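Got a structure for you, questions after.
Removed: one protein chain of the complex. Kept in place: all other protein chains.
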Amino acid sequence: MNRESFAAGERLVSPAYVRQGCEARRSHEHLIRLLLEKGKCPENGWDESTLELFLHELAIMDSNNFLGNCGVGEREGRVASALVARRHYRLIHGIGRSGDISAVQPKAAGSSLLNKITNFLVLDMIKLAGVHTVANCFVVPMATGMSLTLCFLTLRHKRPKAKYIIWPRIDQKSCFKSMITAGFEPVVIENVLEGDELRTDLQAVKAKVQELGPDNILCIHSTTSCFAPRVPDRLEELAVICANFDIPHIVNNAYGVQSSKCMHLIQQGARVGRIDAFVQSLDKNFMVPVGGAIIAGFNDSFIQEISKMYPGRASASPSLDVLITLLSLGSNGYKKLLKERKEMFSYLSNQIKKLSEAYNERLLHTPHNPISLAVTLKTLDKHHDKAVTQLGSMLFTRQVSGARVVPLGSVQTVSGYTFRGFMSHTNNYPCAYLNAASAIGMKMQDVDLFIKRLDRCLKTVRKEQSKDSDDNYDKTEDVDIEEMALKLDNVLLDTHQDASS
Amino acid sequence: MNRESFAAGERLVSPAYVRQGCEARRSHEHLIRLLLEKGKCPENGWDESTLELFLHELAIMDSNNFLGNCGVGEREGRVASALVARRHYRLIHGIGRSGDISAVQPKAAGSSLLNKITNFLVLDMIKLAGVHTVANCFVVPMATGMSLTLCFLTLRHKRPKAKYIIWPRIDQKSCFKSMITAGFEPVVIENVLEGDELRTDLQAVKAKVQELGPDNILCIHSTTSCFAPRVPDRLEELAVICANFDIPHIVNNAYGVQSSKCMHLIQQGARVGRIDAFVQSLDKNFMVPVGGAIIAGFNDSFIQEISKMYPGRASASPSLDVLITLLSLGSNGYKKLLKERKEMFSYLSNQIKKLSEAYNERLLHTPHNPISLAVTLKTLDKHHDKAVTQLGSMLFTRQVSGARVVPLGSVQTVSGYTFRGFMSHTNNYPCAYLNAASAIGMKMQDVDLFIKRLDRCLKTVRKEQSKDSDDNYDKTEDVDIEEMALKLDNVLLDTHQDASS
Amino acid sequence: MNRESFAAGERLVSPAYVRQGCEARRSHEHLIRLLLEKGKCPENGWDESTLELFLHELAIMDSNNFLGNCGVGEREGRVASALVARRHYRLIHGIGRSGDISAVQPKAAGSSLLNKITNFLVLDMIKLAGVHTVANCFVVPMATGMSLTLCFLTLRHKRPKAKYIIWPRIDQKSCFKSMITAGFEPVVIENVLEGDELRTDLQAVKAKVQELGPDNILCIHSTTSCFAPRVPDRLEELAVICANFDIPHIVNNAYGVQSSKCMHLIQQGARVGRIDAFVQSLDKNFMVPVGGAIIAGFNDSFIQEISKMYPGRASASPSLDVLITLLSLGSNGYKKLLKERKEMFSYLSNQIKKLSEAYNERLLHTPHNPISLAVTLKTLDKHHDKAVTQLGSMLFTRQVSGARVVPLGSVQTVSGYTFRGFMSHTNNYPCAYLNAASAIGMKMQDVDLFIKRLDRCLKTVRKEQSKDSDDNYDKTEDVDIEEMALKLDNVLLDTHQDASS
Partner (left out) sequence: MNRESFAAGERLVSPAYVRQGCEARRSHEHLIRLLLEKGKCPENGWDESTLELFLHELAIMDSNNFLGNCGVGEREGRVASALVARRHYRLIHGIGRSGDISAVQPKAAGSSLLNKITNFLVLDMIKLAGVHTVANCFVVPMATGMSLTLCFLTLRHKRPKAKYIIWPRIDQKSCFKSMITAGFEPVVIENVLEGDELRTDLQAVKAKVQELGPDNILCIHSTTSCFAPRVPDRLEELAVICANFDIPHIVNNAYGVQSSKCMHLIQQGARVGRIDAFVQSLDKNFMVPVGGAIIAGFNDSFIQEISKMYPGRASASPSLDVLITLLSLGSNGYKKLLKERKEMFSYLSNQIKKLSEAYNERLLHTPHNPISLAVTLKTLDKHHDKAVTQLGSMLFTRQVSGARVVPLGSVQTVSGYTFRGFMSHTNNYPCAYLNAASAIGMKMQDVDLFIKRLDRCLKTVRKEQSKDSDDNYDKTEDVDIEEMALKLDNVLLDTHQDASS
């Protein structure tokens, strides 16, 4: 409402009350102005009212929402379904232009602002999370793996001779595929076992670089966040190798923003050596739906080059999600989530430790991994070779999601490459194990439920084993009783559900 | 509500009424069952009630919505903002798995179903639109250009020697960039002028294939939908060349689904020759927000190969949009939109013709282009070399979006390649011109408003020219009067706004 | 966004584009200003974007949405559920104050504006619908019946001696109860049969007035909209009687706004005689959810008196609904609905006529009733005394809603008063009949489906009758076949469903 509208309002109801309302409006406007002027995440989260006002204001700046617009192009932001228009707050034009995903669209000032602001906020959060000297970043509506591919494709133009990517092994398919899709040959560097931990074999990396010749190497592709007992790569040392041999360095920081340790590694790597870009998942770090990644780096122009490699306009949906999320949380809210995650990691760690000891198993000692834990499944594996996978499927049907059992000896071929001991990041890890992680947003009830159900499953599997006979293995009565209990559980436990979800 | 709930309901209110309600429920369920069983777009659109019920049902099949779920993984579909969860109907897990964007997710049966069903519906619509023998397709949450890149990257693994892509020129940056990003060298084939039309130079293509050698050519990259006076490529003949030389053929069908002519070309190309994949924009053809494309083809396994090249999970947002849209429209609704577009094309064509003649200009004769039109700006260009771009900006400020003026002699360098006569698809088109298109969803009021404003702008520009002095050119008073008129327009014209928008 | 925000936006994206967006914003603001200044329904409906912006602007003027508000009262507009807040657009404070439902609330300038504006728009629509000289009106969140009660309670203070209300019979419980609840004694005036029509017995009214004495009569309570064969009361003549005897006159115009005839009667009554207030349903006339009524009249101060009788604040929900509806439709949209209703009345009339003749029945000749029709069920009634109600329940289970069968001889006691021939507005109507109405929003498909199903039901009932045996009556096989057909119907027919519903 503009001045004239307020004046008209004053004639309809009391001027004093309307002025009070007008004054109140200014508080919302003030917050929006601060955001646009400073380009920083507000310390304190906005309430929905301010947030929706802001999105509404952005939307009416896009040509598809102009009251008098007439469209005679091939792409006019027309939407057939009112449901669809509404769920996108009528921001239909996406982000970027043909040449550049960060570019401004003449038809869509609002969407363009959204894109800019979102990238600013995300940059702000990366700094807050520990990479203080990051120079630029952008949100791209693609998976982390595909975003890594985009980085590799960008590097190709700078290093036309290069064919290889040096890659300390991590058993996650999309990391591997990101290189294959880009058309390069991954050179797998096996990890070394130090105590229980699997760590980067720096000697092997260096040897390989020398063997292949730096010019033939597109980059080193390292990883921070990963499943225990693998731990984040030795980024500092890798960054120094890259600097020394003048090789680019791309870091897969998939869910590392949530961990100050991972972020610190990146900050240090960039300080002492070379890191060209680091890529992280939007959903895994910022609690938004799957679909976006952030490509960040220490050299503004290289990041811009990557953003110019995306041919075409892109979905604004992941940007919108993270914008809403960060404005709702504020930087304080995000900090709080980071703090809680860390606490939950300790709690999960302690609870698993206790439980594992009760079953003569052991929590693997992996102090360098700040997110994922692994607990041995030795006794299970000993008696029965299918017991480990059986445990996995029991947990699945009991609505434990994300727990991951890793049996020995699994072999898998991905895009023509064969990995022995697949899932364990090494050819021969000493034992089978189970992974659990403390990721951002985890609640104490998640831990408690997990421990309780794991306990029950282990008990059941043990009982089966003691019967020492395969034919009894799938005995459904037993499982059914468990199921019944579970169903009761569900109803009771939804008590503890987070009301805000 | 299940049987017991209905029974309880009957005790609370009259059994007869509850039974009536229960019966009514079955009609909704029946529609959902038909969809799942047949995998086809319903003829008649669903009402919002059925649609939301369906989305709700899908959502509660995903683990993040299980009442008793506990998550101990690194990606559990947790969402920080209730606004975000709501706008995605709580479908958070995206689509695909690390290895394959079409794969099923154990944690997310609902999202997986959504993905499958959406791809089925879209396949159905491609058939309906004219490509009857299409074998498979999938929605990918990337721009058309990036999707073309993915196709090229997939072909690389099949044709390791290939370095070149044969590309009949079309002046749209992202088409060109899609090849650059994939790391190939575009071989630009200039178009030939036939009457007013710019058409594929088949001889030049054939000559180039022979010159470079088929094995060194990754594929021919042709285009259907484009701005007049360029017309869709001669797909049949190109497809025959591809078949004869055993070269893959990728078609950029950006906004061609909406045109039976473009679809017919693809169908014919595949019948008489070779087309490996054709790629189309989701937003431009299905009236959804920017952000997705459909990769389709005639060989099921090749399409699957492409889908397996996407490393990581992807945003479900574009799939969700098109699912909602198609279920709301039904195939009849979509057919109606196609029919209206065709009618609007004739209408636009006639109106522009009339107007152009009044100004001694001419509608270019481009019968092979079913979507875009071009009208000469000769008289404008003659007097004043900035008059053409001036017209463009006048239209822009008058809220005409999508109209595109093409002056003579523009030169642009894209990724190191220099294009003379950029925007006109040829080095030296005979005259400057203005483009307008009839795209899906266009309304008669768009045409009428456009013609009215174009008329007014041409009048103003002419007046300026007759004053024959540059300094008067930007005289703001004049423009301001126009602006005032426009503002009044806006308010009056919103009358004709489509209420459903 | 204010000036500074736009300036900041210009620094982030291009100034020209932001200015375009800012200009576009003004069009929305302009519409809002016109509304507030003129207090009239816009001719053309607003789009959702403007509408939601307006509601948002209203909401942030209410103290519960002030960012810095602190509440220490007993009623602070706090809302426990975000779903609830959202569905009310955060307008929580309701309308009115303790003393007056039309009063302004200091805590809630936005809600107060909403209340004023809504009443203005509704007044505008009443004029448009035909009562040009209406002086004032207000929306009250109560049923029509309860609103009539409020009118009667207001009159009590003006006529302390009065005990009776003169009421030409209409067989609708809540009309009758409205008087009982207010504590008055209804004096039922039986209707007279003129042709097929039941009309007001003016002589009886006059005689009763003289018998009881004008001072003992609170008012005459007449009715416009009603089920055929009753027709609207002779308002002009009643109004003249009221004027002559100085008796107040309250008109129940329940669903009469949608009919120019009913509105004309009121306008004429007020012109030639006396009408103090006329009350109409919000939902029945404006296609909003059940829950509100409009109390209108020709004397501003009397309407204000009524509004001051409502003790306490009231729900803003019905006002919000009608505000959204009228702003979406615009006056042109509402006119269109009125026109379509009239057309549908003719169509329904013709179709029923044809069908009835095929079954040797007759459409009753009730030219004074502009909304409701009645068709005889003589042949049905003759053979079987339960056949009429049987037909009613068959229609019900076939999802025909609103059809109403009126058997002969039904007797009902309401609040101690016994009505013979209940539902037929007279003690002894010559025959049983079936009612159908053409109400606002009815579609051709409603008529077609109704005719088809009625045809089928009549056929079935006839077949039953011809078997001439009661025990066969409920033969379920027969019904089941019908049911099966119906289910198929449902799915097929949803084709014709109005997509906008």
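Think of it as A, B and C in the order they're written, each chain with its own count starting at 1.
By our rule, a residue touches a chain if its C-beta (ideal position, glycine included) is under 8 Å from a C-beta of that chain, and two chains touch if they have at least 3 such contacts.
Computed from a predicted structure; not experimentally measured.
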item: Chain not shown: contacting residue from C:263, C:277 or C:337; value: C:337
item: Of C:268, C:328, C:410 or C:460, the one touching the omitted chain in the full complex; value: C:328
item: Contacting the left-out chain in the complete assembly, out of B:28, B:75 or B:208; value: B:28
item: Touch with the omitted chain, as defined above, among C:7, C:79, C:128 or C:243; value: C:79
item: Where the unshown chain meets chain A, residue by residue; value: 20, 24, 26-27, 30-31, 34, 43-48, 82, 328, 330, 332-333, 396-397, 399, 487, 490-491, 494-497, 499-501
item: Interface residues of chain C (partner: the chain not displayed); value: 48, 51-52, 63, 66-85, 87-88, 91-95, 97-99, 106-107, 141-146, 148-150, 153, 156-157, 172-178, 180-183, 225, 227, 254-255, 281, 283-284, 286-292, 309-318, 321, 324-325, 328-329, 333, 337, 348, 371-372, 396, 399-404, 414, 436-442, 445-450, 453, 486, 489-491, 493-494, 497, 500-501
item: Footprint left on chain B by the chain that the document does not show; value: 1-2, 4-5, 8-9, 12-14, 16-18, 20-22, 24-29, 31-33, 36-37, 39, 47-50, 52-54, 56-57, 59-63, 65-69, 82, 86, 90, 104-106, 108-110, 112-113, 116-117
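Going forward, only the chains that are shown with their structure count from here on.
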item: Pairwise touch network: line, ring, star, complete, or other; value: complete
item: Chain B-chain C separation of Cα centroids, rounded to whole Å; value: 46
item: Mean-CA-position distance for chain B and chain A (Å); value: 29
item: Touching two or more other chains - residue numbers and ranges from chain C; value: 20, 24, 26-27, 31, 47-48, 82
